[in-house]
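Just one protein chain is left out here, and the rest sit where they should.
Chain lettering (A and B) follows the sequence in which the chains are written, and residue indices restart at 1 in each chain.
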Amino acid sequence: MQRIFGRPAALTGIPFHYCPGCPHGIVHRLVAECLDELGVCERAVGIAPVGCAVFAYNYFNCDMIQAAHGRAPAVATGVKRVQPDAVVFTYQGDGDLAAIGTAEIVHAATRGERITVVFINNAIYGMTGGQMAPTTLVGQETTTTPRGRDASYHGHPVRVSEMLALLDGAAYVARVSVHAPGHVNRAKRALRRAFEVQLENRGFSLVEVVSACPTNWGMTPVEALRWVEQNMLPYYRLGEFKVPGQGEA
Amino acid sequence: MAELSLMKGNEAIAEAAIRAGCRFYAGYPITPQNELCEYMARRMPEVGGTFIQSESEVAAINMVYGAGAAGARAMTSSSSPGISLKQEGISYLCGSEVPGVIVNMVRGGPGLGSIQPAQSDYFQATRGGGHGDYRTIVLGPGSIQEAVELTMLAFELADRYRNPVVILGDGMMGQMMEPVQFPDGPPPQPPAKPWATTGTRGRGSPNIINSLYIEAERCERHNQRLQEKYRRMEENEPRYELVNPEAEYFLVAYGTSSRICRAVVGRASRDGLRVGMIRPITLWPFPRAAFDRVVERARAFLTVEMSAGQMVEDVRLAVEGRRPVHFYGRTGGVVPTPQEVLARLKLVVEGRGGES
Partner (left out) sequence: MLHEVLMAGFGGQGVMAMGSLLAYAAMLEGRHVSWLPSYGPEMRGGTANCHVVISDEPVACPLVTEPTAAIVLNRPSLDRFENSVRPGGILIYNSSLIDRAPTRTDVRVVAVPANRIAEELGSARVANMVCLGTFLALTGAVSASSVSQSLRKALPVHRHDLIPLNEAALERGAQLARAG
């Protein structure tokens, strides 16, 4: 019988612990497919800091490091500088990357570290139970914005990709979504491009994945995907914000 | 041995690290350790290593975590306020069993404090300044030559135990110059690190560097294994210098204050007093055996620190009430003079030791 679908070799096969309807599983799979297709799983080192994906070391079939909250880009810098031919990626959430780890991501990008960052933006803190994230939309209710995020009180959501694309060290920055099959395919192409940029030694690469958190949003998985399309995407515009060759010194 | 060089402690430690095979350094400028950072910036590219001026102390220790996890001999350095920022990372290094060397050129505190030499980070270094039950080996050099030797030892111990090692200096140890010699020959080959995250590359199963054990029972087993390792360190690694073992009164001091006390030992003997010194070289594990060697003959101990009294707690634990333990300290970056220590010692000898 012809095998037309299977688990990527870059995944271990341990069942994901993620909630029903959580897109983490899709993104894990896309990253794993990229590692397989590029033939780099054997020299890949992944770094998963604190957040829902903190157990990623159980799922990826490559060397993995668990890092402190927000510090993955610094840890990745250390790995890449002493193992330059390793393929180094971080897998970070919005609280991790855009709040507690803002300094680390900005400076890894501006140094042009040859690492690939997978950034999951679901506009909420998942693991701790649904608090406001730096990317929580204005008006969005969370456990720490019970009356909805008020820009004049809680501040504005952060557009990470636009911000990082301004930095000369960033070679590839794209925002994608995984709320529909066509978007999943485009997300895969962006992730693959990001790893290729690392393999070509072009500089820092980041793919922001607009994601969903049905559990903490209080929605069914299908409602959550609709909410992504109707509320997240108007604010978090999809596309490539930086491609190699653009704005290089 | 090669020729003598006249070097600042900060620079000598940096060169010793490179001679020990350190090929990754990340740090952030702070007085009084800037010469270390600047030396690494010059020297690392010459040996094919990496120097990174990091965006913060927090980032620097996490870069060391990454480089150490990937198998390199890695180092960071700072002074007191910066070391406070590194505590989270040091806890992770311990929890994940990643080797690394951290230099603290201590300055007066708390808060921003002063930029002058102090020893007020002893608790932080020896008790594990971050969260969780952990220990780091803490080395307190008493001269620039010893700083060289202990730096090289620090990398050996870090690799042997897969644990961070702290070199606890102070502003004076960092900025003072003394003649030093470096051992000849190429850097020692670090041991094989089959646990390192370098890519699986035919190894088969992935290596994982991790300190997360979400089930309490597994986390406890992990802790028990770490504690067993710390017990091995306590058995094998205590180091100290004992000056005048036959003396009646013992000064206890490390680092810069041990230099002051060394002068006091000489002056006191000229005044007809029988004074010795116990100089802990490993501050953790604390060299309790040194006290057992002299406590029967000793009349009293006087601990001298550039702090309000931190190591003196370990001295009391080692002496176990068998003899009086007195304390003399200066704080905020003030270095005690031999004259004032001698005066305090004479009070102890006269039985007017004051608070003990």
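Following the convention adopted for this analysis, a contact is a pair of C-beta atoms (placed from the backbone, for glycine too) under 8 Å apart; a residue touches a chain by one contact, two chains touch by 3 or more.
Quick caveat: nothing in here was measured; it's all calculated off a predicted structure.
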Visible chains in contact with the missing one: B
Contact with the hidden chain (one of B:2, B:47, B:177 or B:317): B:177
Contact partner of the left-out chain, one of B:115, B:242 or B:295: B:115
Absent chain, residues of subunit B that touch it: 4, 6, 31, 115, 172, 175-179, 259-260, 262-263, 265-266, 335, 337-339
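Going forward, only the chains that are shown with their structure count from here on.
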Subunit A-subunit B separation of Cα centroids, rounded to whole Å: 39
Residue ranges of subunit B in contact with subunit A within the complex: 23-24, 26, 50, 52, 54-56, 58-60, 62-72, 74, 88-89, 92, 96, 197-202, 206-212
Sites on subunit A touched by subunit B in the complex: 12, 41-45, 47, 54-55, 57, 60-68, 71, 74-83, 86-87, 103-104, 106-107, 111
